[in-house]
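Below is one structure, written out as structure tokens; the observations come after it.
Note that one protein chain is taken out, while the other chains of the complex remain in position.
After this line comes chain A, so read on.
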Amino acid sequence: MVDSTAGLVLRGVTKRFPGVVALDAVDFEVRPGEIHALVGGNGAGKSTLMAVASGALAPDAGTIEIAGEPMRQISPIAAREQGLAIAFQHPALLPDLTVTENLLLSVPKRLRPSFGDAQDWARERLLPMGMDIDPAAVAGRLTLAEKQALEICGALACEPSVLILDEPTEPFMVAEIDRLFEQVRKAAAGGMAVVYISHRLPDVMALADRLTVLRDGQIRGTFLASEVTEEEIITRIAGREIDALFPPRPDSVGDVVMEVRDLRSDRLRGITTTLARNEVLGLAGVEGNGQREFIRALGGADPVTGGGVTVAGRPVELGSPRRARRAGVVLMPQERHVEGVATVLSVKENLGVAATNQTASAGVVKGSAENALVAEEIRQLGIKVASPDSAVEHLSGGNQQKVVLGRSLLSDPKVLLCDEPTQGIDVGVRSDIYHRLRSTAESGTPVVVLSSDNVELAGLCDRVLVFSRGRVVRELTGDEISEHAITEASLTAATSAQSEEAAGPARRTGPLDRFRRLLSSEQAPSLFLAAAIVLLALVSATRSDRFLSEFNIASMLGLAAPVLFLAAGQLIVMLTGGIDLSVGPLSGTLVVIASFYLLDGYGAGWWIIGLLLMFLAAAAVGLGNGMMVRYARVTPVVATLVTYTALQGLSLVMRDSPGGSISSTITEALGARIGPIPYAVIVGAAVLIGLEVMSRRSMMGLRLRGAGSSEHAARNRGIPVARVHLAVYVASALLTMLGALLLMAQIGVGDPTAGVSYTMASITAVVLGGASIFGGRGSFIGVLFGVVLLQVIQNTTVFLGLSQAWQYWMLGLMALAATAIYSQVRAKRA
């Protein structure tokens, strides 16, 4: 049956994760020209299998062949070069880059067009999905459906011989799904081997040539779509073995405690239900159908837009966990590492902080009471831990989960909400948790359990709500509850709700839209800065006609020149989400070095040696910063603060007071100007414009911005993130050296403290230019205007007769205002 001539062939693939065997000797084969669907429940191993097939995960055993050749290297890039393309369920896009730029990074090198043709090329690549996506739009601003379309078009643009689509239809409307199917059929007809992964059985039955069912990491059969019924497939998807022991159910669940009336949010279309005193209520459904939003909304963790909840007759305020807890509703969240516990803290600290109402009096925690309570909780939950003072991060997943549960129980809940209470933990612990949840319900605190494991829901719950597209499509009670029934309800209800959803308003790219985009683009700050410069210049010019004199303009620009280069370096670092505090002292140190060599009476040979030493010193500092940040995982602020201080020390060691006059030949050459404009400023502006072009129209620039935009997505697209991070600090240091040469020409002597203040100036200029401190966004043109504005401000304070304090105030206030405004604007658009 296995045909190794072409397509995708996996043989004997096994992958283990701690506690589970995710894939167990899987053989899977897709022929060219075939649409092969891979189906299975939540956690069956579909995504793991495809991660292995696409080189993102190394299998523990087994072989992978793409287009008849064994996979050369386990990496997504190598797989792509071999002709495999994958569109992920959650698109791994670079949010700060444009649609075109994302597409460019998606395809193998040989298919990349030149930058001049990129826009047209991208428009063509976007045609298959037929959506009106603007190639120049920023990817982070697309709708979910547009992102998914972009991801699929990116995979198609690779012209692959194997195409993998992982749950591609989730955000799509009916028309778009039809369009997708048409494209998939066309691709297969052209000889492509297509793997189509989906939960939605009706879709799969309509599209696929063959189906393979995966359950618990094992293949449960491969079928021709024409020879199998939906029912037969469901039977194979369900039917998981029951491995954990479930507690018995009670005969009666008691009176109603909680009432939910027409609860609505972005993803919920009106949920109404009740919860009885001794009940365990299950929430089921294919991932992403509103069940998680529902349980989180009840716990106050996600926002709601309508409807109401009462507990024991009293309305519950939703909207924040704090408020929900006031009514006794406690949520045990899914992501235990993020929301469940503080993993760096100890078991005792994690449990103790939830129980202060029992252990503290007058705000002081009684140590003995706390120790006793924590010890009791550890014993009751059966947490295996060497000492209560062990950090939670050192526990196994199951024990961590017990701590999360303990924290929720110690909060004394009236209603307990559990989002995936047994995710990723082994059988024995699961059983412990089931019994604890049941006993909680029996003691009068109802429990809501959301689980992607239908066996678990069938074994544990008194009632199960099945979600689809933000609604409850089936309510199962008593004997109706079985894994098969839940699976069937989840899988077959899938498409029924679709037609109701109206298509979003069509988005056009008219002139008004283009103007709006300009306002929110990365170049918009330049417009505001230019306006501010003109305004300030007008004010000063009216106060004194000397302001616009050639001499004043020349001296202003001359002072600004070094900052142009330092700020350029600063922005390069900031584009990756870093910061370089050392630029100021580095420029000072380099001037001091120069002051020993670049002197009158020394020959050109010494000058060259001096310049070489400056270059080496700068490169060494950049490399040091980069290595500390990248390899020793020191935060950029601290790493560059170390070099900041060391460089200050170094320059004071070399010269404890200003000395060593730089050769006037050099200073005059560097200070030369054409009219009022120094050549240095022209060069600086050219460098900034060049960097701006580079950052948008070269692969190097895309990699730089991509690495800062999203490290995870960047890795997926084959960007060497570590090397980029190292390179930016070196680039910053080398640009600082250029700035240092101009600083040297300005002050003329080796002054060990001259450079220090330039750090703040460079950072302010960069943030004024609209760069995001968190990386990915920034404009070198903005930096140009930012530097000039800073200089104009400084000059204006002089002309207006303001004290020196104003310069500091302006600097501080501008930095605060710029970052605040830009971050608010960005938050609104997101």
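General remarks:
FYI, a contact is a pair of C-beta atoms (placed from the backbone, for glycine too) under 8 Å apart; a residue touches a chain by one contact, two chains touch by 3 or more; residues count from 1.
Everything that follows uses one rule, which is that contacts and distances are computed from a predicted model.
From the set "Protein LplB", "Autoinducer 2 import system permease protein LsrD", "Quinol:cytochrome C oxidoreductase" or "sulfate adenylyltransferase", the protein name that UniProt assigns to the chain left out of the figure is "Autoinducer 2 import system permease protein LsrD".
Of the candidate positions A:452, A:595, A:710 or A:796, contact with the hidden chain is made by A:452. Across A:223, A:596, A:615 or A:806, the single residue that touches the chain missing here is A:806. Considering the whole complex, the residue from A:7, A:32, A:45 or A:610 that touches the absent chain is A:45. Considering the whole complex, the residue from A:398, A:459, A:739 or A:755 that touches the absent chain is A:398. Panel shows chain A; residues 16-20, 22, 42-48, 51, 89-90, 217, 287, 299, 301, 320-322, 324-326, 331, 333, 335, 337-346, 349, 352-354, 356, 360, 363-365, 367, 384, 386-387, 389-391, 393-398, 407, 411, 420, 423-429, 452-453, 579, 628, 631-635, 637-639, 641-646, 648-653, 656, 760, 763-764, 767, 773-774, 803-809, 811-813, 815-816, 819-820, 823-824, 827 of it touch the chain omitted from the view.
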